[in-house]
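This report concerns only the one structure given below.
Every protein chain except one is present and positioned as in the full complex.
The letters A and B name the chains in turn, as written, and every chain counts its residues from 1.
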Amino acid sequence: MSIQDDKAKEVSADGAAGPIILFFILGLAASLVFGWVIFPKLLYSQKKQPIDFNHVLHVEAVDEGCESCHFFREDGSFSGIPELAQCVDCHEEAQGEDPNEVKFVEEYVANGREVPWLVYARQPDCVFFSHVAHVKEAEMDCGTCHGHIGESEHSRVYEENRITGYSRDIWGKNISGLKKHTWERMKMDDCAECHATKEIKTDVETLPWPINWLPLPYKKQTGNQASVTTVKEACFVCHK
Amino acid sequence: MKEEGKHKKAKKYGMVINLDECTGCGACMVACMAENNVPFREDESNKLDSIAWMRVYKLTNGKSYPEADICYLPRPCMHCEGDHGHSPCVSVCPATATDYNYETGIVSQIYTRCFGCRYCMAACPYHARYFNWWDPVWPEGSTKYLSPNVSPRMRGVVEKCSFCFHRYQLAMDKAYLEGRTVLEEDEYQTSCTQACPAGAITFGDLNNPEHKVHQLAKPDNKHGGRPGNPNVFRLLERLGTNPKVYYMSSREWVRQAGDNYIDNEDFAKNYRH
Partner (left out) sequence: MEIGRRSFLSFIIGGAAGTAISPLPWKLIDDSSIWSQNWPWTPVPPDGEYSQSNSVCTLCPGGCGITVRKVDDRAVKIEGMKGHPVNDGGICVMGLSGLQLLYGPTRVKTPLKRAGKRGEGKWEKISWDEAISDVTKKLAEIRSKGESHAVGSIVNSDSGTVPNLFKRFLTAYGSPNFMTMPSMQDSYNMTMLLMQGVSAQVGFDAENADFILSFGSGIIDGWGSPVRMFKANSAWKVNGKKVVQIESRLSNTAAKSDKWIPIKPGTEAALALGIANVIIMESLYNRENIESQSGFDAFKELVLNEYSTDNVSSITGINSATIVSLAKNFAQASKPLAICGKGQGSTPGSLNEFMAVHALNALVGNINKEGGVWAVSESDYIKWPELEMDSIAESGMQKERIDGAGSEYPHAKSLLNRLAEVINSGDGSLGALFVSDANPLYSMPDSKALNTAFDSIPFVVSFSSYMDETASNSDLILPNHVYLERYEDVPTPGGLQKNVIGLTKPVVTPQFNTKNVGDSIILIAKALGGSIADAFPWDSYDACLKETLGDKWDVLEENGFWSDSDSKVATGEFNFYPDAMKSLSSFSSVSIEGSTISYPLVLIPYDSIRLANGYIGDPPFVIKTVEDTVLKGKTACVEINPKTGKELGLTEGRYAFIHTPRGKAKVKVHLYEGIMPGIVALPRGLGHTAYDKYLAGKGCNFNELIGPAEDPISGLDAAWGIRARLTKI
């Protein structure tokens, strides 16, 4: 290497180290701001529910809590968001003067039109979820997955992912994907988390031959470490 | 968790198809297509790419007129258990898109997970798997009859018979609501079984001696579920895939057609191991 080259290097190092670091920080900062702040805003569109729904008011008025409106049918299927016919039982005519109530009766009840509710918890078509298995068989609370929605006085803004078309509730409000409570995310890993820790699977030892002695991935599954995405056992339980 | 839920016995759902009664009418095929949102195209006469989870094959005895004889053989997915818990397809899938469920003995197929390498199709000795070479297209208005219980598949994934697993799930939902965790035999039946006008298909839990499938097939669990009934056979028994679909026929040439034999091999001696 020649002396001149060394000199040139020194010069440039002396003269440009600051800007280089500065630009690095600028780039870093810009991308962080973009990734953490601007990107989520771009990714989700904001939609309003057709009617601002007050859960508190309704929960007070009914006897059986959530199941008064979100009930199980005789065949074990879950009714989900009530259909107009159910609402009409009480709301054939406007009760009170709330503009939402009036809108509901005039636009929907009078015309026999279903309300196009935006479903926060809607899952892709490949997901099979049995409410009855969780609520009746496993005796879980609605709130474990749905949070305190029953205590809301207004409908939240529905944030729709522009790429997938699903609600932001699936990924969770926190764009980092971290959550504090079980109901803050509804992705596959969140289901798996619970399924892995609660040992919900059939007790292996009681199974007949040959399952109880074969070196199965199944056994791993009963340990708490395995992920449902890599261990082959029961994809069909949650997928269709 | 309730107590009884924790200790339910593993089931092994399987099928016995009586080939003496099967008339080859094809109702099982159509019942399956209608139940499982199977797509169709303008020309379905290339049977290699014509998706039919259940396919009825026509066997011939190879003899000349008038000694010729034919027999029909419906072929769903065999839901192989394999000798070491290895179904041929499950063990090769690089995407964990297909798996063997020890609770029911059903081999699943998760379409959204499949990336279409078709390794499972190569591995399956029964041609029970089909690849979606095209996006499914329903004629205008015809999507109205699609069932919400089964996801329509997209182009580029493999699909196959699921033993109508969604029916199991729906039956379990009803059972849970009624506080039960065990299903009666008739609560979970596949679409083909239910439709068969000849009553040739029997479906149930092979582990349950009360169930008709168990009584018909008399499976020997110490030997991979090998049939104990001399008129019952499985396809390619000697491969050791341990299929859960059993066939029953009073005709020897039909039973013999269930496996490959080298010339002069003693069928009577060898046809079951």
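Simple rule for what comes next: a contact is a pair of C-beta atoms (placed from the backbone, for glycine too) under 8 Å apart; a residue touches a chain by one contact, two chains touch by 3 or more.
The structure presented is a predicted model; accordingly, all values stated were derived computationally and were not measured.
A.B. asks: Which one touches the absent chain: A:V109, A:C126, A:V157 or A:A192?
C.D. replies: Residue touching the absent chain, from the options given: A:C126.
A.B. asks: Using the document's contact rule, name the residues of chain B that touch the chain not shown here.
C.D. replies: Within chain B, the residues that touch the unshown chain are 20-21, 23-27, 29-31, 33-35, 37, 40, 42-47, 50, 52, 56, 58, 60, 63-66, 68-72, 112, 135-136, 138-148, 151-154, 191, 194-200.
A.B. asks: List every residue of chain A that touches the chain not included in the displayed model.
C.D. replies: Within chain A, the residues touching the omitted chain are 12, 16, 19-32, 34-36, 39-40, 43, 73, 75, 77, 79-80, 124-126, 161, 163-166, 171, 175-177.
Everything that follows uses one rule, which is that only the chains that are shown with their structure count from here on.
A.B. asks: Can you tell me which positions in chain B touch chain A when the two form their complex?
C.D. replies: Answer in residue numbers: 1-2, 5-10, 84-85, 90, 96-103, 106, 108, 110-113, 149-152, 162, 165-166, 169-170, 172-179, 181, 207, 221-222.
A.B. asks: Once bound in the complex, which stretches of chain A touch chain B?
C.D. replies: 72, 74-77, 124-126, 128, 130, 132-133, 136-139, 198, 200-203, 206-211, 214, 216, 218, 229-230, 232-237, 239-240
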